[in-house]
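The complex is shown incomplete by one protein chain, all other protein chains being positioned as in the whole.
== subunit A ==
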């Protein structure tokens, strides 16, 4: 513990510390000399390419993780690479001399390429920079013709050719990319002149208070947040200020005049002072506000990797982090610090030694009311320490302090413990992501999981998701999906094996989209595997679009049917209809009754002719018959209608539906008959039912024609009698009615005669028929004509209790008293029987 401050160096107000992250395990023959090197921020991977170009030597690009385990070597066969860089998704960008940018993934497989513009061709890329902004990863180049071209987001490529810089010939002395006002700009120095290039203009700018001794700006760098700018002049001065060039922070003389190899801002959120790290061949200098500087000697060729809270220094043997000591660490560990956190740490130490001093320290903090602050400091400081032991000591102290606090929210402590556990896991040299806590918080767990996934560290990613209790959808399931997408690309394994492995592993996970995995398999040209994987997709609906894309339309159809979503079925059917010839299309439908009936529905409303074809192909004569019947009603000419009906008859016959055939023939006969009669007699009849035709004929007195119809159409006697009875009553042709009643014995009895007459308000006529009514219906008949006495006689004669009751209910007790008595008597005798 005593050594915590051993690597601290004071600079003005603050301290700086350089901590070793890893010992580099890359066996580099030539160190980092003569090669291109690019390392991604947030502890990302490193790419290295050999610069030497010779005709006989193979050129390799190596990809390392930060702990330098070699990840992969890639033999370079393409053009001359000017610059390497990393995208936010950990893809490697190789920017070639001719302006082509090639993109490789972490595992060295080629993903795609794009060009920075045709005009680059002859003049060639002189220098290139890869930059990150909220809009993604960008690329900027400058050509031999001194022109800049810029793309803000390589995933949504829009090339911007920037205006010319006046007086610039060849490459500029130095330049940098800025992101300001939601636009990417280039800051260029040409000798002593400084320009800002945006999409439309080139503006000359002057850094306020730049030392007059300087005649040329030889190096520049922009801070991680694009807020600050540092310029190095040929006079050995470092100017620091805001990136908008409105404010100067400080200017320091370094007494070194030759241009530095690299320069980087070394800030952290809530930094105490602006500071820049400047690197020459073997010399590293930290420059702050004051005249003092910190100077380090470098053993080896190194590169600087700017981070949001410090600078990483990588060389052939070491990987270090240089940063301003965070406030909480400084408070606690600064020699003779009396800050509450420092006292708490001390108290805990004494407590472990079982010394009563622990109590004294604790009292001191408590008396000032700073215990909560002390705990907070310890927790925070633990987050900033790399050593697990130091972290533990601080957390133990915090936990100890917490015991003496009531109502101290536990989240801070718990979350920090969890975070550190995750961070220590990913910092492990086998993983090699040296994230600081500040970076981790900025980047979020989601992104960390993504990055582990890019590195195919699936088990670790899953462990972390489970440990942090990330919801399955965003956590475990997502990782598993990526794993499966990667698995399907393993060409050496058979489709069956892969499908089985995937289903076994993913079986239990919630919310997995198998269709996405299948899409990936399909993109890799493994259609069979894609189909197998789709089988596991629980959402049939999701399977359909991919199946259609793979031209498995039959399968798509059955999946659509399985989903129950009829709209989806329609969609596939329409697709099939356009894709197949009619015969095949119909055959396909024939095997899928659900789709067929849906398509029929569609045709019924939209394509009548297709409907007919469908029935035809199925030999569905019954439906064809119905189809013709329907069609017949649309015809305005009799012949056409009859012709359709004839077709219907033929179909019904084929369908062995004798009844339908016969009745349709009848219909044709009726139509012809109606037409003929209409022409002869001028009565409008066509379209009437047989019943209505007869009725009309009877009403107008065409009795003979009615008789003829009655015989021709074998109308049952009963109905004909009813018809004639009502028709005559309606006409009030009582004479004819009486004649009709006497013509022969009525098949419907005579009660209807009574009732129909009463209905037409002719009780006189009605009474004529009462006597002819059968005994069972007599009571009803008498009642209908209002003859209570008669009804009573009939009922008593029949000794029918029910009928007697009915009459009783109709009698009024005052007027029909005698009758009521008689009925009651009869009722009781009937009941006795």
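The rule is short, and it goes like this: a contact is a pair of C-beta atoms (placed from the backbone, for glycine too) under 8 Å apart; a residue touches a chain by one contact, two chains touch by 3 or more; residues count from 1.
We take it that contacts and distances are computed from a predicted model.
Remark: of the listed names "Vacuolar protein sorting-associated protein 33A", "Succinate dehydrogenase cytochrome b560 subunit, mitochondrial", "Glutamate--cysteine ligase" or "Response regulatory domain-containing protein", the one matching the undisplayed chain in UniProt is "Vacuolar protein sorting-associated protein 33A". Among A:518, A:576, A:589 or A:660, the one in contact with the hidden chain is A:660. Interface note for the absent chain: among A:477, A:588 or A:746, the touching residue is A:477.
Considering the whole complex, the residue from A:686, A:700 or A:811 that touches the absent chain is A:686.
Here the missing chain is touched by one residue of A:208, A:538 or A:701, and it is A:538. Against the chain not displayed here, subunit A makes contact via residues 472-473, 477, 509-511, 538-540, 562-568, 570-571, 574, 593-594, 597-598, 600-602, 605-606, 622, 626, 629-630, 633-638, 641, 659-660, 663-664, 666-667, 670, 675, 686-691, 713, 715-716, 718-719, 722-723, 726, 748, 752.
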